[in-house]
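Here you go, one structure.
Removed from the display is one protein chain of the complex; every other protein chain stays in position.
Read from first to last, the chains carry the letters A, B and C; within each, the first residue is number 1.
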Amino acid sequence: MRPSSSPSDGLFGAITSRGGAAAAVRDEAWLQAMLDAEAALARALAATGTIADGDAEAIAAACRAEDFDADAIGAAAAATGNPASPLARALRERVGGEAAAHVHRGATSQDVLDTAAMLVAHRALEPLLADLSAAAAAAAELARSHRDTPMAGRTLLQQAVPITFGLKAAGWLVALAEARDGLARVRDERLAAQLGGAAGTLSALGEDGPAVLAAYARELGLAEPTLAWHTLRGRIGELAGALGVAAGAAGKVARDVTLLAQTEVAEVVERTPGGSSAMPHKRNPVAAVATLACAEQAPGLVATLLAAQVQEHERAAGAWHAEWRPLGALLETTGSAAAWLRQGLEGLEVDPARMRANLDATGGRLGAEAVADALAPALGRTQAHELVAGIAREPGDFAAALAADPDVAARLGRARIGALLDPAAQLGGATAFADRALEAHG
Amino acid sequence: MRPSSSPSDGLFGAITSRGGAAAAVRDEAWLQAMLDAEAALARALAATGTIADGDAEAIAAACRAEDFDADAIGAAAAATGNPASPLARALRERVGGEAAAHVHRGATSQDVLDTAAMLVAHRALEPLLADLSAAAAAAAELARSHRDTPMAGRTLLQQAVPITFGLKAAGWLVALAEARDGLARVRDERLAAQLGGAAGTLSALGEDGPAVLAAYARELGLAEPTLAWHTLRGRIGELAGALGVAAGAAGKVARDVTLLAQTEVAEVVERTPGGSSAMPHKRNPVAAVATLACAEQAPGLVATLLAAQVQEHERAAGAWHAEWRPLGALLETTGSAAAWLRQGLEGLEVDPARMRANLDATGGRLGAEAVADALAPALGRTQAHELVAGIAREPGDFAAALAADPDVAARLGRARIGALLDPAAQLGGATAFADRALEAHG
Amino acid sequence: MRPSSSPSDGLFGAITSRGGAAAAVRDEAWLQAMLDAEAALARALAATGTIADGDAEAIAAACRAEDFDADAIGAAAAATGNPASPLARALRERVGGEAAAHVHRGATSQDVLDTAAMLVAHRALEPLLADLSAAAAAAAELARSHRDTPMAGRTLLQQAVPITFGLKAAGWLVALAEARDGLARVRDERLAAQLGGAAGTLSALGEDGPAVLAAYARELGLAEPTLAWHTLRGRIGELAGALGVAAGAAGKVARDVTLLAQTEVAEVVERTPGGSSAMPHKRNPVAAVATLACAEQAPGLVATLLAAQVQEHERAAGAWHAEWRPLGALLETTGSAAAWLRQGLEGLEVDPARMRANLDATGGRLGAEAVADALAPALGRTQAHELVAGIAREPGDFAAALAADPDVAARLGRARIGALLDPAAQLGGATAFADRALEAHG
Partner (left out) sequence: MRPSSSPSDGLFGAITSRGGAAAAVRDEAWLQAMLDAEAALARALAATGTIADGDAEAIAAACRAEDFDADAIGAAAAATGNPASPLARALRERVGGEAAAHVHRGATSQDVLDTAAMLVAHRALEPLLADLSAAAAAAAELARSHRDTPMAGRTLLQQAVPITFGLKAAGWLVALAEARDGLARVRDERLAAQLGGAAGTLSALGEDGPAVLAAYARELGLAEPTLAWHTLRGRIGELAGALGVAAGAAGKVARDVTLLAQTEVAEVVERTPGGSSAMPHKRNPVAAVATLACAEQAPGLVATLLAAQVQEHERAAGAWHAEWRPLGALLETTGSAAAWLRQGLEGLEVDPARMRANLDATGGRLGAEAVADALAPALGRTQAHELVAGIAREPGDFAAALAADPDVAARLGRARIGALLDPAAQLGGATAFADRALEAHG
């Protein structure tokens, strides 16, 4: 299992900031990403002949976050409204000499910060996608192992008809794999470099702007945008949406786990369960609970980022600055959900016997629909349904009650009733669908 | 221009429900979509040999919304929690005869409602995407017509450096076209048929489930899912995210228009402006205002749909039902934003003379950065910047003040100062970037 | 029980628009509220001597919604951006004569629409608060009836320690009553008349503005604001927040009900349960499910209304118009949640025997904490906790296992163990706290 939260995550981080994404959105990571943008700019300027290679390398060599004081840069940010200009000043000082004059050349603060945001997102997505993939793989393994394990399917939290645990786990697999694929697409296609200068014209670069932009994007390994997207924030919005989908997928699986782990259901248990501060007998499904806690923080953050798309003219008066924290928080909480879910699924113990016992607890009533369907040709669907529903509502053995009913008995013998009520006979395409999922994503 | 809101949109609909999406999410459209699902199911059952072709056609022939009473079906929905079961009952009655027994066969209510939701979304996206495309085309036309029209680029609502109106409109084009492309992708790849039966196993169809599902999806023109997605709601989440991005793109453009139309800026005016109930002199940019009003309703609805992804087991106890209204409202409000924006951009009058006048209103100070850059090699960047900033802050003619400053005069002659302050010389890649946008999306 | 949704609620209204609030936010209600504002204005103008009493009464007499064509007014609204100006025009025509000139005098469209919004909210809150109160009363009745019914307290969905159902229902009571009180406070203190004229100065009324405002507010039965709040939207924000709290309270209770009604828990059942389209044996807790469905739509709408507070200058360019639909939808969905919850709680059947059986299902393990506490003085807290936890984790009879453990046996006899494991001995202040709740809110 990959290292989760680090020892310096504070009081809540081990719960709300699990996984590698949290570290990837910290200040040090932002600082390095901003410096990477400055380095890439210098090299792009050299590649297009605007500055000398030596100057570019002198700048690039100085772009090491550990040599800068994030707090001092941050404090200076209050004057101009963002930390990119004090960083450029500090970088110029550090570079010194002639090369200093070429630091940040042609760029505006937002070029550096937006590019850094894309790099931060790209880097945070690496562990996040790995955790999502591992959680999907754990779901796939559960689907394979329990391909033929019958259990109660539940709708509106009521037992409905039999399914297999393999099908349920295959559903988890599909949700997680599709969410991962969606996020990976956004990462590959939509995370783009930003370079426009003060108002998107790259005016300081004369006619070289487009060429510098192309070289800069190549240098960074980010997509090259058609034009500067300082106030065209669809890229952020798409990323936010895909993260919200991933968080929701994780939350769905975790909700199922918490429900299956209920004392009264007890079909699964987390292998490394949490204890309780006071109750020795409890085996809390901490991983699933924490997954939900993290996942539930996502939709509000997505809404903030989507609302922030409405940005004025060539640089927004607030909506841009409103993105920084929510974007980091969204990557962090979605990453934490994925990391917790991975842990929870990798350690999930399944109790097929209990699944079977729960399935039988209604005395075969989950086969009521099958019996009604079998009676429908003779009695009419509505009448058949009502007859069987009436018998199902009475307590006691369902098979016996059916056999004792004259209207049923006239059409179905005991053996046929027994066959209809056998969960194994009611599984329909459960296995086939689970196999499809494993084939597609396993 | 396509017809916008219909005369029966009530008090607010002409403003908040413009465009074709509103009609596509109304009850009648949902009802027809549910019936289309039932018809497709019958035909899929026939195609796979489960029922006779004649029965399927008898069912399909009865699936006409105008023959059903939406209010009566809706009233009956309270008992079971959704309108699909009363509709199936009503359809059975209408079909009559032997075929009636095959209505809704193998399906569960959610199969019909989820499939209907996908059809409703697909149909609502048609006018919505057409309006987005038309708005993008209008932006492209503005970008072409004003390829060389200089105006002030504005950051933090302050004049910054010159740009062209062509570049600004090209940015609008990119935002709208990329949002449209994202939505179209979701429509084509992610809107899928739903068919799983009571708990996703299609148990009533025995081993034919997967084949019926494939035929059903083909019949509907929707994607075929790997397995039932009753509680795997990433498809809804992706659709919501893409709609939120589109609403944000429309909102960004409209915000710009309202700002450019301000009395004190007056660079654009809507050709068919709204009047005012009391103020004869006002020319309100009603289309842009309404676009913003509609766009700003999207993020909260997206958050609701993303949060609703956390659904229990095989059918959710509430979160599924929580999707119906927000999904319709989100399609409607995003569609309305697109329709208004199209109208606003197609009728936008641009005043290049006023743009030029505003650009000149600061006495050439938008060229301050260019002057400082020109002085930087000699004075050092920081000192050059501070010197020029000091001069820029004094009132009066900027060029004259620069020429009168001994530090400036020692390095730059009047002619050079004049050249540096000429907006046309500061446009950098404005035209090149606008051309790229037109090439990509025009 | 009060009438719930009307027969014309369409496909989904019986589920998502239950209760009286839905009708109170319909177009007809808005139209009447706008006319009520116009009538109140006319009477206020007469009361302050600006116009003749006869003219005021002529205007007021014409302010009947049934005489106006909402669709026609709505269609005309697209030109000016709101329906208040076409309504004023239509009202003038209807009034005719000299009095016509005094229609809408001194007012701006937003005065009429904002006042109407407050009236609509006030009127929608009446049934909403009644339903909340009735739901609270039903919870109180459950708390009284089951004052001494022991059941498992559950934390993280695991059985924890015994509580009473009385305490649980008392908690529901507190949540619902406090939410109701908060909403009632907002209604009484913060729903205010709006009257400012074009830009908040009531310029057309000269120096009479404040006096007219006071008379207008009195006439309407709404609070009198200090000044016009055209772009000061805290009132809307507070209303939204209080509705969001009420929806959350309803959702919490409903979540509990759905969990208690699970097949495997079966401690409650809704007396008028929903059936299922296909499964005769199911007794779906439709009221609780629908409550959740409605409650979960609230937070996103609240966010929209809070975000819309950021309004420009003296009238917003979009954010005001963005409030209309979400405000209605929020009142409707919260009201529907309250109406459903009332129905669900009023018809809730409780099964004390099943509660006791579930409590005993862990073989007394819910008393593990009590045993550990009793051993703590002798063994130390941590050691006592670990010892008991180890015994609890083994299957089999817990009391016997405790008695068989030498470390336990040395300190606690069988009788003491039995007493410690008796749920009745572990209830602490359950009854006292429930009584406090009944005293405060019952």
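One rule holds in what follows: a residue touches a chain if its C-beta (ideal position, glycine included) is under 8 Å from a C-beta of that chain, and two chains touch if they have at least 3 such contacts.
Worth saying up front: this structure is predicted, and the values here are computed from it rather than measured.
Only one of A:Ala322, A:Ala361, A:Ala419 or A:Ala440 touches the chain withheld from this view, namely A:Ala322. From the options C:Gln194, C:Gln311, C:Thr333 or C:Asn358, the residue with contact to the unseen chain in the full assembly is C:Gln311. Interface note for the absent chain: among C:Ala60, C:Leu292, C:Leu359 or C:Val388, the touching residue is C:Leu292. For the options B:Leu119, B:Leu227 or B:Val289, the residue in contact with the chain missing from this view is B:Val289. In the full complex, subunit C contacts the hidden chain through residues 81, 89, 92, 100-101, 108, 153-157, 160-163, 167-168, 170-171, 174-175, 178-179, 182, 197-207, 209-210, 226-229, 231-234, 237-238, 240-242, 244-245, 247-249, 251-252, 255-256, 259, 292, 295-296, 298-300, 302-304, 306-307, 309-317, 369-370, 373, 376-377, 381-382, 426-430, 432-434, 436-437, 440-441. Where subunit B meets the missing chain, the touching residues are 152, 154-161, 258-259, 261-265, 275-276, 278-286, 289, 299-300, 303, 307, 358, 361-362, 365-366, 368-369, 372, 385-386, 388-389, 392-393. Residues 4-5, 7-16, 18, 27, 30-31, 70-85, 88, 104, 108-109, 197-198, 254, 258, 274-279, 284-286, 288-297, 299-304, 307-308, 317-322, 324-326, 329, 333 of subunit A touch the missing chain (whole complex, contact as defined above).
Convention: only the chains that are shown with their structure count from here on.
One inter-chain figure worth recording: subunit A and subunit C are separated by 31 Å, centre to centre, where each centre is the mean of the chain's CA atoms. The geometric centre of subunit A is 24 Å away from that of subunit B, both derived from CA atoms. Residues of subunit C found to touch two or more other chains are 258, 275-276, 278-279, 284-286, 289, 299-300, 303, 307.
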